[in-house]
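Every protein chain but one is kept in place in this view of the complex.
Up next is chain A:
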Amino acid sequence: MGKFSGLIHNENIKIYSRARTWVMLLILAVMSALMPVLFYFSASDKSHLMGLWETFQMTVSVAFFLNTIFTVVVASDSIAGEFSWGTIKLLLIRPWSRSKILLSKYISMVLFSLLSTVVLIAFGLGSAYLFSSQTGDVMTSLTGWSPSAYSFMDLLFRYVELFLTATLAFMVSSVFRASGLAIGLSLFIIFAKNLIVIIFNPDRYEWAKYLLFTHMDLRVYLSSDTGPGGVTLGFSIAVLAAYYLLFLLISWIVFRKRDVAA
């Protein structure tokens, strides 16, 4: 029957044999390395340079958009690609259940997101170290976190957002077999979610507390004990977990039952 690790290996090959993947990682690396340089040379006075962690955080706030978009691209193509290439017909007639094939695809997508995040951190932090003031950061006093801890909590919460967005893209890809739709819809959510939270403010509408968008950005908890609508971090995590499981469940049910007649 072969080993499950073989399936993940296969999926990884499909991701990393494509030039596109390396172009995305290269752009992400360049972008992460370039931001601190730009901050460095645009500072009017070298005495007003930002500290290491402040520079890194500014870099992350820009580069993480790219990271999310690239992961969404990989997630969207994972299933939809097989359908548009027609290779799904050869993939699904192996002695593996569809559930396991789906799981191997999901795991390889998550592995990519981790790799791209590591690339972002390595290049962003390295460059920030070279192009920042050595005098230290000023943002320490604001939250009670140390600058490094704050930066990594910020990264973690951004990654949660990426993780959910990519899982959503994965679900759309599984349900509609169209990578364009999956990418488009995910990008729409990335950019429109703040607007949606403003329109359906959980302070005004009770039910808005249960919307995914309200809780996607957990970073509010870094500076406050209560989140949107006065909920706790635990509540937010529970809502996110519920949506996450729902996305996975829908992907799984649809993929397992689908008649493949492409």
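Remarks
As a working rule, a contact is a pair of C-beta atoms (placed from the backbone, for glycine too) under 8 Å apart; a residue touches a chain by one contact, two chains touch by 3 or more; residues count from 1.
What we mean here is this: contacts and distances are computed from a predicted model.
Its record in UniProt calls the unshown chain "ABC transporter ATP-binding protein", which is the match among "ABC transporter ATP-binding protein", "Sodium:solute symporter family protein", "Carrier domain-containing protein" or "Formyltransferase/hydrolase complex Fhc subunit A". Screening A:L92, A:M153, A:I196 or A:V231 against the full complex identifies A:L92 as the residue touching the chain left out.
Chain A meets the missing chain through residues 1-3, 6-7, 9-10, 13-14, 17-19, 85-87, 89-90, 92-97, 257, 259-261.
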